[in-house]
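Apart from one protein chain that is not included, each protein chain of the complex appears where it belongs.
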Amino acid sequence: MPEKIIESFNVKRLDILDEQGNADASLMPSLAGDDIKKIYEQFILLRTFDARALNLQREGRLGTYASVLGQEASQIGSARAFEKSDWIFPSFREMGVSITMGYPMDMLFQYWSGDERGIRTPDDLNIFPVCVPVGTQILHAAGAGMAIKYRKERKAAGVYFGDGGTSEGDFHEGFNMAGVFKLPVVFICQNNQWAISVPREKQTASKTLAQKAFAYGFEGIQVDGNDIFAVYRATKDALDRARNGEGPTFIECFTFRMSDHTTADDSSRYRNTEEVEDWKQKDPLLRLKRFMEKQGLWTAEFHKQTEDRAMKLVDEAVKKAESVTHPDPKDMFIYTYEKPTPRLIKEMTDL
Amino acid sequence: MPEKIIESFNVKRLDILDEQGNADASLMPSLAGDDIKKIYEQFILLRTFDARALNLQREGRLGTYASVLGQEASQIGSARAFEKSDWIFPSFREMGVSITMGYPMDMLFQYWSGDERGIRTPDDLNIFPVCVPVGTQILHAAGAGMAIKYRKERKAAGVYFGDGGTSEGDFHEGFNMAGVFKLPVVFICQNNQWAISVPREKQTASKTLAQKAFAYGFEGIQVDGNDIFAVYRATKDALDRARNGEGPTFIECFTFRMSDHTTADDSSRYRNTEEVEDWKQKDPLLRLKRFMEKQGLWTAEFHKQTEDRAMKLVDEAVKKAESVTHPDPKDMFIYTYEKPTPRLIKEMTDL
Amino acid sequence: MPRLNMVQAINMALKEEMQRDEDVVIIGEDVGKDGGVFRVTEGLLSLYGHERVIDTPLAESAIVGTAIGMGVCGLRPVAEIQFMGFIYPAIDQIFSHAARIRCRSRGRFSCPIVVRTPYGAGIKAPELHSESTEALFCHMPGLKVVVPSTPYNAKGLLISAIRDPDPVIFLESTRLYRLVKEEVPEGEYSVPLGKARVAQEGGGVTVIAWGSMLHRVLQAVSGLDVEVVDLMTLSPFDEVTVAASVRKTGRVIIVHEAPKTCGFGAELSATIAEDLMLHLKAPIIRVTGYDSVMPLPKLEDTYIPTVERIKKAVEEVLRY
Partner (left out) sequence: MPRLNMVQAINMALKEEMQRDEDVVIIGEDVGKDGGVFRVTEGLLSLYGHERVIDTPLAESAIVGTAIGMGVCGLRPVAEIQFMGFIYPAIDQIFSHAARIRCRSRGRFSCPIVVRTPYGAGIKAPELHSESTEALFCHMPGLKVVVPSTPYNAKGLLISAIRDPDPVIFLESTRLYRLVKEEVPEGEYSVPLGKARVAQEGGGVTVIAWGSMLHRVLQAVSGLDVEVVDLMTLSPFDEVTVAASVRKTGRVIIVHEAPKTCGFGAELSATIAEDLMLHLKAPIIRVTGYDSVMPLPKLEDTYIPTVERIKKAVEEVLRY
């Protein structure tokens, strides 16, 4: 009766597209040339949106904003794998997910300018409003998974959070629910190496985040989060399993936050420029471009057109966002309950 | 660049003493015959205490009580490994731990009769008061670990919880703190297979509880929780590591709750008698007795003396507990803050 | 008509609502085979199966957070927290999400969940099994808070709560669970949220109470010319019924078992004095639990407002 081994685990890592733009054909998901061009367009659109948001904030035309720069492959790659009917639970940094799924950019600007009307998700999407308290949305995805399972729908729930989010109690409770009830949920962690000033190594002592899934009896995988093909493929596979009743999957997208945490942050206080420079080499757009060049899918003209179109769309969105009326203070009262309480009705007369 | 394995884990299980009372000599911790007899005495004392508590409750002389029956090896075995100066954070079912460490039995009776004076830990012990909200005490142990580390003391913190406790968010946050700061904490889970009516398999989908430690970057081990030598050894080893600055360990004691959850519970509603019968074969006292017989340490007379003494000690404790004065209602006011607030002083005049 | 206690009445409400609407599901610890530690969900598992009577792992934030997700997706989850003392780990989900989802999403999403939990002292239970912190939830816009005091009303209010499009905290007095029996009709009826009732008519003093304290008040004032208002819903509370009684009597006593400071009695007292000061013949008195930690069973009876304390308060306001 010596000490014996009663269980073993391996944590896998998926890489498809390297920094030079070479893709591993054996792992490559099936994407037509047009799909890939579409992805490129979404990349450019997202970068344009993000840069504009930062500019608007600097000009005082937007509130605090959280940049997506560097994480585009993780967001676009995963979002493309979902269907519109799936339930999506973003944190606050998922502009790339929202835009990819068709969320109007003008509404995103409106939201970040401090207007709730910007997070009234359009009726054809099931994207939950931006979640500010870190990690709490993970449980909502478990709940959506329960509802989907109960109704025997062929849908899934997808939930996004950061490396910091893995430390909250709700992460644990949500993962455990998903494991116990084998819920159709895909957990997507953008491990961008930082939670404000706290580096990944100080967030948790586990070597990978992916391995945390084993504590709940399901699979976790780490993917190169700057490799859009790897992210897309891992998400698609996870969704297939979810829809087939095979339960949840945890995907750790290994990526990097190139900007400050938000416009209220100054990351030079706590991290080196070298680290940021190193990650520039791993830029997710650059390697997609290199791949497309090799495949003959990228031309300077295509790029120019894409960029112009993105600029136009973003311009229009800004214009639209800035032309809305000031929100009606009544909204404060009428959306607290389905029907305002007598007290709210009385308070409304202050207006 | 195929999918590659970037991390691997093995979950170990430790068994030393089998059901027939045979011990694996290569793993056996060093315990003299007298030590083993002392352990046996503690076993009998605990069983006597526990049975008496159940009786008193039935007679209406004690409030709701949570029996330890079946879990004695896990509690005595681990408690013996600690020093009096260590910090111990029990849940509500650790009478075996408390008694082993020298906590007065009369105070335990007093506590379970609904009198706070029973959980005023004596000054020579650092046992934290009974913790009712499941799992929350895990964080206190992390805090004690921080304090110990900060003061460079050669102490450790030990914390007890059940299989159900592993599902709470505070379990996760406490384990993560311990991992990140390499705290001198020993986490002891008595996996007694049930959390009230919820069986272990429905508590979490992971095959073992021990493996949850890997999510936090430290070791988890499963031990036969009805095997006092295995529990003692695993705890001692973990404590040595903790004191040497090697960080936390998680020990899953695989055991069984032989009684109802508490005296307010009726376990026949949710579990089979067969399961309980099966576990009777694994009784932790029986196998210790068999081992002692083989070693010539057990005689009918020794047993009789031990039982008589236990009965006497428990009788005395009951008598003492039942002879205390009714608690002074003033206590309600004077222990809320170090000095009662003006409002409390006013309210006290109601008495 | 069957005479039921509160456990049975609530059980009946759950059973009938689950029968009526298959979106109604139950989620909590030990709610299945065990039928809940107070047997409130007894028999529902065998009627409706594991998919609708969901035993969860031991995790309160998970119970509420998952219920929120289910509610947003169109189900009508009735979550059970085993004791009110264990709702605290779920407060973040209740405050930050359940209460705000409608507002945050400008009505696109709502959160039609009920969180049921046994509350209050009186059964000599261990620590944290006797909490009565209803006021915390009344301070949070977006929530409704209901505390029934009789089996009939418990059933009717729970039906209303389940059908309500907003999140409702539904508090069930452990002391009352089996204390009172009354006739409870089978089948559908509902008692509206937000309405109080006059439990005893009278002219000299108004005593306002809810849940378990209602009965203690009725005991204390029986035979006296005292009007007793059973608030039933605390948030939003029925200012009209309260005002009508206060206008009539001019003397007000509020009784609750929670600590006095910032208890719901403070809100009632403040509102009444704000709106009706000129009708008041005496200061409003709050008879409440003390501002100390709820003691273990041996001192429980000293902590909760006693019949004597209530009687003394009546005498006191009548002295003006």
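Every chain is named by a letter (A, B and C) in the order it is written, and numbering of its residues begins at 1.
The working rule: contacts are C-beta pairs under 8 Å (C-beta built on N, C-alpha and C of every residue); 3 or more make two chains touch, one makes a residue touch a chain.
Just so we're clear, the structure is a prediction, and the values are computed from it rather than from any experiment.
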Given A:198, A:297 or A:311, the one touching the chain that is not displayed: A:198
Selected residue (touches chain absent from view) among B:120, B:154, B:280 or B:304: B:120
Which of A:102, A:245 or A:329 contacts the chain that the document leaves out: A:329
Sole residue of B:61, B:207, B:243 or B:343 that reaches the chain not shown, by the stated touch rule: B:343
Residues of chain B (touch criterion as defined above) contacting the omitted chain: 87, 89, 116-117, 119-121, 123, 128-129, 132-133, 136, 138-150, 157, 169-170, 173-174, 176-177, 180-181, 331, 335-338, 341-343
Touching residues (missing chain, whole complex) on chain C: 61, 85, 88-89, 91-92, 95-96, 99-100, 103-104, 127-128, 133, 135-136, 138-142, 235, 258-259, 261-267, 269-271, 273-275, 277, 280, 282-286, 290-293
Residue ranges of chain A at the interface with the undisplayed chain: 63-64, 92, 111, 113-116, 130, 132-135, 164-165, 167-170, 195-198, 202-204, 264-265, 269-270, 326-327, 329, 331-333, 335-336, 341, 343-344, 347, 350-351
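Please note the rule applied: only the chains that are shown with their structure count from here on.
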Interchain centroid distance [CA atoms averaged], chain A/chain B, Å: 43
Chain centre separation in whole Å, for chain C relative to chain B (CA means): 36
Separation of mean Cα positions, chain C and chain A [Å, integer]: 40
Contacts with two or more other chains, residues of chain B listed in rising order: 167-170, 202-204
Per-residue multi-chain contacts in chain C, two or more chains: 56-57, 59, 61-62, 89
